[in-house]
Structures are given as structure tokens and as C-alpha cells.
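Every protein chain except one is present and positioned as in the full complex.
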Amino acid sequence: MSSNEFSPAEMMAVAAARELRDGEVVFVGIGLPNLACNLARATHAPNLVLIYESGAVGATPDRLPLSIGDPALVAGALMVCGMADVFQCFLQNGRIEVGFLGGAQVDRWGNINTTVIGEYARPKVRLPGSGGAAEIAIHAKRTLVVSRLTPRAFPAEVDFITSPGHRSRGGTRRELGMPGAGPIKVITDKGILEPDESGELVLTQVYPDVEFEQVRARVGWPLRAREPLGTCAPPTARDIDLLRNELDPKRLFLGAAA
Amino acid sequence: MSSNEFSPAEMMAVAAARELRDGEVVFVGIGLPNLACNLARATHAPNLVLIYESGAVGATPDRLPLSIGDPALVAGALMVCGMADVFQCFLQNGRIEVGFLGGAQVDRWGNINTTVIGEYARPKVRLPGSGGAAEIAIHAKRTLVVSRLTPRAFPAEVDFITSPGHRSRGGTRRELGMPGAGPIKVITDKGILEPDESGELVLTQVYPDVEFEQVRARVGWPLRAREPLGTCAPPTARDIDLLRNELDPKRLFLGAAA
Amino acid sequence: MSGKVCTMREAIAQHVHDGDTVVIEGFTHLICFAAAHEIIRQRRRNLTLCRLTPDLVADQMIAAGCVSMLVFSWAGNPGAGSLHAFRRAVESNQPPLALDEYSHFGMVARLSAGAARLPFWPLKDYMGTDIPKVNARIRSVQCPYTGESLATVPALNPDVTIVHAQRADALGNTQVWGLVGTQKEAAFASSRVIVVVEELVDEVVIRQDPNRTILPGLIVDAVVVEPWGAHPSYAQGYYDRDNDFYVDWEVISRDPARLNGYLDDWVFGIPDRAAYLSRLPTLRDRLTADDRVCAGVNYGY
Partner (left out) sequence: MSGKVCTMREAIAQHVHDGDTVVIEGFTHLICFAAAHEIIRQRRRNLTLCRLTPDLVADQMIAAGCVSMLVFSWAGNPGAGSLHAFRRAVESNQPPLALDEYSHFGMVARLSAGAARLPFWPLKDYMGTDIPKVNARIRSVQCPYTGESLATVPALNPDVTIVHAQRADALGNTQVWGLVGTQKEAAFASSRVIVVVEELVDEVVIRQDPNRTILPGLIVDAVVVEPWGAHPSYAQGYYDRDNDFYVDWEVISRDPARLNGYLDDWVFGIPDRAAYLSRLPTLRDRLTADDRVCAGVNYGY
């Protein structure tokens, strides 16, 4: 694949990286979010501070971590602290500017389900659960959701709200007293969704050569598009070169070349 | 002063040391309590674990500390922890078996005042305040009070209860839900007081050559003596030798030779 | 002196009983598989197992029938897939497994309350989520100053906590570096504490650097010396995480027969950790840590 072609995963990593400003404090997970942060650090945001829920602060790993507790995130970090400090002194304290979230289901209001498909008591599919996602969704100043438009991944309503979006059964974020702004962008493999004034996710950008209909067909509610619908700028040659040759040469998270 | 003579301070240190059992965890302060612990460690309780509110655990100082934050308590300690851990994980957790307390005033019920003489708002004498004493008095499994029978030091009722004894204005320790047993012995420079069934301090032992009347005259309530009134065994030659020649050769805390 | 030092067999036999609430902590780092395997080998039953991230260690204990309740916040095989024994238990009730589920913050708060011996811990969390709808232990309290409502979780005070660490002395004064997770809170919250170490060191080594000590001996009941005892988890400065095994587990645990075969071969079929290691001759070559030793600091005065 030449550098003027790119895979959806590469576009997702680039789109996420563009959302990060230099010097911000990012609560980051494994996979595409981690790639996006490293891409941002290698380009426009060299002073991004990465915090992992495992307690590693300011990590600069010399290998791509398979888990957020990877020893490469510890050796050479600026600080390692206990998890009580991570959640109380960093997250609840309001020090986290950006939190990354993903999930099996994302609904119309940006609520995320990583707990169960079906009934909680006897689920069809038991998912891992919250981990730190519930509190990241509540406390991070803003969150970025990275999730593919696979079948049934974007229902009108999730089976279980693990991480709250803009409007849950209880009400709006403001009514429920959540400090953070919630998911300001949902980065999919075909385009980007953003909340409208009511908190409902609408399509604001499609990736090159993607039609609105291709997105709407994969979303479980009558998806609206913001007018005028933007088209996401493709990755630069530099982005592609960094992703393929430096950041994920084994394509652990970029997946097979499209 | 020969080793078969001894000062009141020496007798107090020895009497306090005798209260400590090998292997116990002791929350210790500076001065006579510190001396008593070191004497116990040098004699019958080599495995005593000393904890200072400063966060030093298992200290074995190579000099007599002037303050509980002395660097000699840190170098060579088994553990140094933050003060949040000292008060939550050790003291409130119930790990402290013995706590030492002292104060300007000790009353009939073993309540201690280290806050003010006179009215709180405009005191005649402003004392340092609680430090960790209030919580030590509440949580240590038992406390030892070390205090001299100076004029007005043992009133019927203290001006201010900094550290609760067996019965405060609010009721008994049990009624108030205090985990620890409170001051089981009050070690003075003339004898030892202990609570009776009601929690009132009564004289149970006098030091050699001390009369009951000498103690009663210095106490602000009609002091009773337990029958039969015991006489405290004098320090051994070993005790005296350790105190004078090893533990406090400069008599920083033993005071001038009597 | 030997102090509290004993074998894993002795430590588990003496301190882990049927029906106990057991914490085996360690966030990715220092997960004590050696202790879990001995618990399985001694066929403990009806344990309430508590871990933020159940990990393979819980999947194995669930498959072996040791666990009747799981207290947790994230049950997966990070980067590699699912915990299929856990999923079978929850999705098909094979075997039955009760769940007491929180988020990471909730679990950390439960252990913090336990360590402080407070009955609850307040946190700003759970608004808008369905987690409290399925867990009545998550409640709320009103702030006596602002009047605002805060979420609460109850203290978690296990019967026994097992901490894997890099080193300890014979009395259990324990030092850990790298990720510390919630090991300190779990140990202080517990009635009994078993420390499992890569290295038993003289008290002098501990006293050289007291700020590294995370557990004082006075709360430790047993010290077990078990090098490589955390494999396939890792010990910073000693050995790397066996990521290959974590990936393999996806295949092993997917098939109940294969999983039972694994337990027969690697747990029931061998007497102890030494035998486990003797079957992994390439482990040291593959995973032994490089040297990356930091400078010491001056404690002089």
C-alpha cells in the first residue's frame, strides 16, 4: 500500500492524533489511542504527557506496549504512583484533559457499553467491564471515543451504560453533576461523529471516498449529518511513514495492510 | 549518685519500660517515653517496634533524637511512610498496641490537656495543642501517661480535653465508641495511678521512700489509694547503668542528677 | 533467623481456608501465579476472589472450581482476548459464579477504606452509569459541608491478601518498585498477609532504603521465597511479562478440555513451583530482565 493510500485504522489514528494539543495530559489506553498519542508526540505535540491507569506517568516506552501495565511504560517514566493516587489525585482532581474510550457498543448519546450484551444477570456476551472507563468518562475534561462501525456496534440505546455520554437514563451530564464535557468526538473507521446541542451524535466528517449513506446504514438510529458535511483530510505522507515504519512496524494495532 | 540511688526521672523511665512487652508496636514520642522504649529494647523487649508520627517505622537511631522528625530516626529505619499512612493504615487501623502521652494537665478521669490553661478564646497559657495525641488516646490499644506531679498538673477537671481518658463530658469511652482501652497507667515522679472500675484514677504504687500523703497533696481531687498500696521495685543496677552510661549520657531527658 | 519464612504449601495450608475472601493483587505486574496454583492444588473451595483485573490467574482458579464469587472491575486478557472460563461461568453458569462488580476507582476505594478501617469511602463516580443498578453495595452519602451527594463503596477487608514483591526480609518487611497498584492498601486491609518474594534479603538491605518499603513486617504473617513466582506476569528488574503465554491463553481457555489439560499438566500434575520452572527451560533465556540499575540516594545527615 503506497503512502497516498491508507487503511481505515491509519486514518483513525491520524484523526485521533489531530485532536491532541501540545502539553496536554492524556489518560491513554492500549492500541489505537496509544498509537495516536505517539503520532501526536512525533509531530505537533512533543510535550504531551501520557498517564496510564496502571500508575505510569510520562512514559516514553521503547517498545509498543501490549498492556497498560507493560514494564516498558515504567522504566524511564517520570513518575510511578499507586492507583489510589491515579484515580484520586490525577483523575478526580481534574488533572486529566483528554481521556480515550472505546467499546463494544456506542449509542445515540455517546453512552458506551463494555459490560454485557443482553441482560446483566445472564448475558449473551459477557464483556470485561468498566476498568477505569466509567470514571474517565465522568472526569476527563473531554473524551475521544475510538470505535469501528461494525454491525450492532452503534445501537440507538446500549444494553448497559458502562461509561456515560451526553445523556443517560438519569439525565444530562450537567444534571447529573459530571465535571467533564464527555465524548466530544467519536472517531470511527468511516468518519467522525460529534454531539449536537442536545447531545445526540451526528456525522460531521467522513473520510475520503466515504459516503454518508455508508455510515448511516451502520448506525442504529436515524443518523443526521451536519451541513455542510466535511471530509476529513487524509493522513500526510509523514503520518503514514511514522505509523508504518516507526510506531507500529509489526502492525500490531494498525491491522493488516488494507 | 550511686546506682542504688536514683532520680525520679530514672524511676519513671524504668516504670514505663516495664509496661512494654517484647514484640509490641509502640507509638512513641520524644523524651522519657523514647528513653523507656530504648531501655525496654536493651533489656526484656529487644523486638519492640517503634513508630513515630513523623512516618519512621522500626527506627534504631544512633543518637538520642531531639525531635520526632530527627534524620537519625529515618536513616536505617525499616520503613518510612507518609503521615496519611501513619494515621490511617497504622493508628486508625488498630495496629498500635501502646501509645505514650504526656501533658500539662491530667485529671481525675485521665483526660489530658495540652491545648490551653484558661479559656480557649483568650488563654492564660497557650500550649502546643494536640499533635497526634487526640487520636493516639482514642485508637492505641492502651496508653501510658508520663507526667510529673507539679503544682496544678493534676486538677479534678482539665481546662480543655485534648486527649480523652476514661470518662469525658460526653460519657465513657465505650459510650463514645473509642477503640482503645485508654490510659491504663499514669506514671508520675512519685508513684503510679491506675483507673478503678469507674475510670477514676487511684494510686496503686508509690516509689521507694514516698508516702501516700506526698502524692495526695499534689492531686486536685480526693485521691484514693488501692489497698494494699504497692511499692514500686527500684531500678536495677543494669537499668541505671544503661540509662546513665548508654541511653542518655548527657542527661538530656533524665535531667540533673538528683 | 528464619522469622516467618515458610514454603508455599505451608503458607496456603495455614492461611487460605475454604470460604475465605482472598485478594491476589498486582496490576499486570507482580501477579502471584505460584500462590494461585498452590490454592488450586490444595483444592480450596467457595473462595471470594478479589482483584481489580481478574486476569489469567482468576480464569484458572474459576476453571478449577475454587471460586464462588468474584469481586472485580475489569475481567479480560489485556491485548489478547477473553477470560473464557470466566465467560462460561457468567454466560452459561458453568460453574456458577456470583459477581460483585465495580470500576477500578471503586475497587481502589474499597481497598483504601479497608486499609484505613473506615466502613466506607466516598468518591465522585457512577453518575449516569448502570453499575449501581446492578450493585446495591454502591450507595451515596451527603457532604456535611456542601450538601452534595457523593457515591460510596463499602470497605473491603479480606481474610487473606497475597502480595508478590521483589524482596523482603525474614520478618516480612517488603520492598516493591515499578507498578505498585493497590498492593499496600490490600495488605493493610487484610486479616492475614502472605508475602511472596523473588529474593529474601537481610534486614540490612531493607534498612538501607526505607522509603522503598511498602509493607512493614508487623502486618505480614508469612514470607515465601519463590523466584519467578509471578510468571507469566512479570517482576520489574527480574523478568519480563510472558506475552506469548497471554496470547496462547486465548486458545487454551476457549476450550474447556484444553484448559483442564493445562491444569492437569501445569498445576495438579506437579508438586510445586520448582517443578513448574523445570518444565520451562527456555524461560530464563527468553525473559530474564536486562540491567537498568538506578543510582542510589544519600540517607546521611
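Assorted remarks:
Order of writing sets the chain letters: A, B and C. Residues in each chain are counted from 1.
Following the convention adopted for this analysis, a contact is a pair of C-beta atoms (placed from the backbone, for glycine too) under 8 Å apart; a residue touches a chain by one contact, two chains touch by 3 or more.
Remember, predicted model here, so these are calculated numbers, not experimental data.
Taking every chain of the complex into account, the omitted one touches A, B, C. When the full complex is taken into account, the listed residue touching the unshown chain is B:P71, out of B:P8, B:P71, B:P155 or B:G220.
Touching the chain that is not shown, out of B:R95, B:R173, B:R218 or B:R244: B:R173 (per the contact rule at the top).
On the side of chain C, the interface with the absent chain consists of residues 117-120, 122-124, 139-146, 148, 150, 152, 154, 166, 177-178, 180, 205, 208-209, 211-212, 234, 236-241, 289-301, using the contact rule stated above.
By the touch criterion stated above, the residues of chain A touching the omitted chain are 25, 49, 56-58, 60, 71-72, 74-81, 85, 88-89, 92-95.
Remark: the residues of chain B touching the chain excluded from display are 30-31, 53-56, 66-71, 74-75, 80-84, 87-88, 91-92, 111, 115, 120-126, 128-135, 137-139, 160-164, 168-171, 173, 176-179.
Going forward, only the chains that are shown with their structure count from here on.
Look at the CA centroids: the one farthest from the centroid of chain A belongs to B.
By C-beta contact pairs, the most connected chain pair is A-C. In whole angstrom, the spacing between the mean C-alpha positions of chain B and chain C is 41. The centroid of the Cα atoms in chain A and the matching centroid in chain C are 29 Å apart.
Between chain A and chain B, the centres computed from C-alpha atoms are 59 Å apart. Annotation for chain A: no residues touch two or more other chains. Chain contacts: chain C has residues 184 touching two or more partner chains.
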